[in-house]
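Starting off with a structure, shown below.
All protein chains but one are shown in place.
Moving on, here comes subunit A:
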Amino acid sequence: MSIFTPTNQIRLTNVAVVRMKKGGKRFEIACYKNKVISWRSGAEKDLDEVLQTSSVFNNVSKGQVAKKDDLSKAFGTDDLTEICKQILAKGELQVSDKERQSQLETSYRDIATIVAEKCVNPETKRPYTVNLIERAMKDIHYSVKPNKSTKQQALEVIRQLKDSMEIQRAHMRLRLVLPAKDGKRLKEKLKPLIKVMESEDFDDQLEMVCLVDPGCYREMDELIRCETKGKGSLEVLSLKDVEEGDERLE
């Protein structure tokens, strides 16, 4: 064992430690900062760019190298590169600053994109741009939660944005065909779910084309299926009711 003196002590401020517990022992490897996530996602293919040194430690900050016996006992091999790869893939690590920043940025953008895709300006029936949504999210001080899915968060954002700007989920256009005898009764039940009734045709069966909030789709589907015992049908005419084509302002 080498003598541990301040002169040969290496400060490990710039080291990202990946650790893994296996076989009752703790194993650590010393990596460069901001590199491990890239490796995991496959963007970085050069192992030497990730690892500071190919040796495996018990404790990186103390400089204790893992013993060969422990390694082969825990991993079943003494090939250090192989072990390093295993630890990199499965070990736990502290996400470094840039990695976290880019993660947050990506999910922030992703949320904004989802919101922009799902919503329209109710006045013009046209979507908002992602940029605008991003700015609006900033205005309402929305912070991204890293442990929730972006889609979930996007729905939350839409709810919050409604207070500060004219925004609405793009309506779905549905066609409902209901048998005559259930028609009236069912219509009353469906009414609160329907936003805009576009056409209504009542001869031998009730046929309606309407705009609904996409959130109500499942509810409606269930309602119709249960109430009419499968006789009624529900058809999606368009997922998003938006204006198409360019419009010249005049």
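In this text, a residue touches a chain if its C-beta (ideal position, glycine included) is under 8 Å from a C-beta of that chain, and two chains touch if they have at least 3 such contacts; residues count from 1.
Heads up, the rule we're going with is that contacts and distances are computed from a predicted model.
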Message: Out of "AP-1 complex subunit gamma", "Neutral alpha-glucosidase AB", "Elongation factor-like 1" or "UTP4 small subunit processome component", which one is the UniProt protein name for the chain not included here?
response: "Elongation factor-like 1"
- request: Kindly state which of the options A:V50, A:I158, A:L176 or A:I194 is in contact with the chain not pictured.
  value: A:V50
Message: Touching the hidden chain in the complete assembly: which of A:N14, A:T81 or A:Q152 does that?
response: A:N14
Query: So which bits of subunit A touch the chain we can't see?
result: 11, 13-14, 31-35, 37-38, 41-44, 49-50, 52, 98-99, 102, 105-113, 116, 120-121, 123-124, 126-133, 135-136, 139, 161, 164-166, 221, 225, 229-231, 233, 235-236, 238, 243-250
